[in-house]
Each structure stands twice: as structure tokens, then as C-alpha cells.
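My structure is below; once you've seen it, I'll send some questions.
So, chain A:
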Amino acid sequence: MKILTGNDLKTGAVTWWTGEGWSLHVAEAVDVGDQGDAIAARENAARRVVSPYVIDGETAADGPRPAHIKERIRALGPTVRLDLSLKPADPAAGNWVI
Partner candidate 1 sequence: MYQYDSHDQAMVDARVAEFRDQVRRRLDGSLAEEQFRPLRLMNGLYLQLHAYMLRVAVPYGTLSSAQMTMLGDIADKYDRGYGHFTTRQNIQYNWIKLEEAPDILADLAKVEMHAIQTSGNCIRNTTSDQYAGAIADEVVDPRPYAELIRQWSTFHPEFSFLPRKFKMAVIASETDRAAMRLHDIGIQILRNDKGQLGAAFYVGGGMGRTPMIAPCINPFVPIDQMITYSEACLRVYNRYGRRDNKYKARIKILVHELGKDEYTRQVEAEFAHLLTQGIEPPLAELERIKAQFTDPAFATGLSDAVDRSDPDFAVWLDNNVQVHKQPGYAIVTISLKPVGGIPGDASGDQMRLMAQLARAYSFDELRVTHAQNIVLPHVRKADLYTVWQQLEEAGLGTPNLDKIGDIIACPGLDYCSLANARSIPVAQKISERFAGREQEIGELKLKISGCINACGHHHAGHIGILGVDRKGVENYQLLLGGSEGADTSLGTITGPGFNEEGIVDAVEKATSVYLANRHAGERFLDTYRRIGMAPFKDAIYAKDAV
Partner candidate 2 sequence: MVETQLRFRDDEPAGDPAVTVDSFGEQTNAAAVRIEPGDDARVLLPHLDRITLVEVNFPVFGDGRGYSAARILREAGYAGELRAVGDVLIDQLAFLRRCGFDSFAPDQPLNAADAEAALARYPEVYSPTVDGRAPIWAKRHGLA
């Protein structure tokens, strides 16, 4: 699948395109097919996102999974500070990125 991601312009938070808007959770990302660049251009112009780009991903049991480790770390948070990640209560969350 193709996933569209970027950062929130004002807060810098990592965001994922859900089909209707931007979410902090990659689990809510949708397959943008070949529409990624068009959505990116539109959302960029509307200043709802900064530096959007399309990445490869696959659909796993627990939802969309970015193909590259960098994007998985973006989706989770720093693996060395899981307390600051999106899964602070899960000590094994770091395994998901590998």
C-alpha cells in the first residue's frame, strides 16, 4: 500500500493521512493509491501539513505497517524513550519497529 505522511505545520507532530484528515496514529492511515502526490499538494497548500511525502507500506494484522524502519520509528516515537512514544505503557513496543 501507499501511505501519505508528513508533519503538522504548527506542532511538528508526525501525521498520517486518513482519507479525511491527518492522524497521529499510523493505524488510521489509508492506502492513497496513486493519489498521494495530489493530496499532498493540496494539503500542503492549505498549510495543514509540512513536507508531506508518500511511502510504501503493507497491511499487517495490526494495521498499516510502513516498509522502512525510519517510518516505523516515526510512527512510534524514539525507541530509547518509550515513555514519550505513542505506546508508553507497552515495554515491548520497540520490537514493532525492527
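Assume a contact is a pair of C-beta atoms (placed from the backbone, for glycine too) under 8 Å apart; a residue touches a chain by one contact, two chains touch by 3 or more; residues count from 1.
How were these picked? Simply put, all candidates are chains of the complex that A comes from, given by their letters.
It should be emphasised that the depicted structure is a prediction, and the values quoted were computed from it without experimental measurement.
J.: Here chain A stands alone, and the other chains of its complex are listed as 1 or 2; which of them touches it?
T.: So the candidate in touch with chain A would be 1.
J.: Under the touch definition given earlier, write down the residues of chain A that touch candidate 1 in their complex.
T.: 7, 9-14, 44, 47, 50-51, 67-70, 73-74, 77-81, 84
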